[in-house]
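Take a look at the structure below.
Omission of a single protein chain aside, the complex is shown with its protein chains in their original locations.
Now for subunit A:
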Amino acid sequence: MLTRIKGGEIVDPVNGRLGKGDLWIEDEAIVEAPAGRRADRTIDATGCVVMAGAIDIHSHIGGGNVNTARLLLPEHHAAHAQRPAETPLSNAGWSTFQTGCLYAKMGFTTVVEPAMSPGSALHTHLELADIPIIDKATLAILGNDDFLLSMIRDKASSQMIEDYVAWTVGSSRALGVKVINAGAAAAFKENVRTFSLDDVVPSYGVSSRKIVKTLQAAVTTLGIPHPLHVHCNNLGAPGAADTAAATIAAAEGVPLHLAHLQFYGYGTEGKRRFSSEGARLAELVNSTPEVTIDIGQVMFGQTVTISSDVMRQFTSRGTASPKKTVIFDGDGNGGGIVPYRYRDDFYGSVQWAIGLELFLLINDPWRVFFTTDHPNGAPFTAYPDLFALLMSRDARNAAAANLSQKALALSTLGSIDREYTFEEIAIMTRAAPAKLLGLKDRGHLGAGALADVAVYRKGKDIAQMFREAAFVIKNGDVVVEDGAIKNYRWGRALRLNPPPDKAMVRRLEAYYQERYGLSLDWFDFPDSAIRRDEPFGEVSCNA
């Protein structure tokens, strides 16, 4: 089928298309304007902005910890049923089926679940397979597992570690690797309660820094397109900016991605010893070109924090609202579920301001990524409001007027005039994520790209524009029209498939037999176990 999206304002920074024009789609792909052919279908995009489908690089949408959070909080879901929009809890999409629909309505067509426990990969992929419309991907968690820590302790060769990383990524069908508070979950099992970059995991004698550097090197050597995705130590702690700064410095010229930097932007100034270090971290990012970051913006209201940083989550149990939590010591990281309500008080205002400072003070939209760390900073359904804050200084000022002025005085936010342009939004939410993840077929509107397209009707209300896209096209199908789902389809999970090293497989088989009394087969699964046609899409490693 030949489709013409007619008369829209095309925003495609990758191909330098910025201005009014048509976009042509044939079946699943974007094509050049065909000479002498008539479209089978024409979509009128007059008065609309046309961008590639958005890509979210860090959103906890499926897997063991996410599902445990659902189980812990049935009231969270119940509150999401149809009711007036301002009702508490009404802004959290929760089931797998809702997740895909809600993302699609906002023009997102690819979302990465950034924390998959490799041992629970089947569970994660089953959940992702029940998320309709969008494509998905996962990052496999390493860095607290005994096998890796033992290899580092025993000074295994870098080749052996690369073989293990490759096997983990391949067998768990992941698109990349994430390390979460490296070594801390293992240390917590031995009753360590705080853990920083140069602290050492008991029983292994391996520092957190060593784990990060080892994985960074393995990911780079293997040609995994996405740099090592790092959840730093000391998340949420006043003074955590020092840890983030040390981790940025530890990149040492090699690509490194720091997740949800806002949660590390905390200084110790002021009476409450809680202040913004957003400007300092932004400057560090600006001056460290090998580092990319996503924000983890806080937006106010009820949410639930879901993290494989089990030490951090254990520490924050006392802040739970409502007062119930799950703490899980897993085979590697485990995780913690702590429901939380972000209030517009002093602390919440500082957090809100730090996220915006990072967004607005990091100069290069190719290196800063749009996330709320769903649902940790806010549910992804808050994205439209966040777009408005980034694109309108007036919207920021209006929001800030209702917050703690003492808190905002400890940040530079009030002095920042920058407003994101559509082009910068398209880079930050389309082009840059595709580049960061190695997804060459999306993130732009050039001929040959996958026909993932979002069409937004321009208006004064920026949030409304992004909340309900005029049209969303996924793989050439119109899936959303005027903010409503029109066509249900099933996306795929994007994965790397590095070939397993046979010697490593034998070594792992022996390890699992000896240490767990189980065959390695227990942790593997055929694609047919997912019960979807073509559940996975393969992405190439770099040469």
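Please note the rule applied: a residue touches a chain if its C-beta (ideal position, glycine included) is under 8 Å from a C-beta of that chain, and two chains touch if they have at least 3 such contacts; residues count from 1.
Keep in mind that, in the parts below, contacts and distances are computed from a predicted model.
Enquirer: Out of "Branched-chain amino acid ABC transporter permease", "Cell division inhibitor SulA", "GvpL/GvpF family gas vesicle protein" or "Tungsten formylmethanofuran dehydrogenase", what name does the UniProt record list for the absent chain?
Expert: Answer from the record: the omitted chain is "Tungsten formylmethanofuran dehydrogenase".
Enquirer: Who touches the missing chain here, A:Gly334, A:Gly355, A:Pro375 or A:Gly491?
Expert: A:Gly334
Enquirer: Of A:Ala249, A:Ala398 or A:Leu518, which one is in contact with the hidden chain?
Expert: A:Leu518
Enquirer: Using the document's definition of touch, tell me which of A:Val111, A:Leu126, A:Val230 or A:Leu358 contacts the absent chain.
Expert: Within the whole complex, the residue contacting the unshown chain is A:Leu126.
Enquirer: Using the touch definition up top, pick the residue from A:Leu18, A:Ala39, A:Val326 or A:Cys541 that touches the left-out chain.
Expert: A:Val326
Enquirer: Looking at A:Thr68, A:Ser392, A:Gln464 or A:Asn487, which makes contact with the chain not pictured?
Expert: A:Thr68
Enquirer: Even though one chain is hidden, which residues of subunit A still touch it in the full complex?
Expert: Residues in contact with the chain left out: 62, 64, 66-68, 70-74, 76-78, 80-82, 94-98, 119-120, 122-123, 126-127, 130, 132, 146, 188-191, 203, 314, 324-331, 334, 337, 488, 515-518, 522-526, 528-529, 531.
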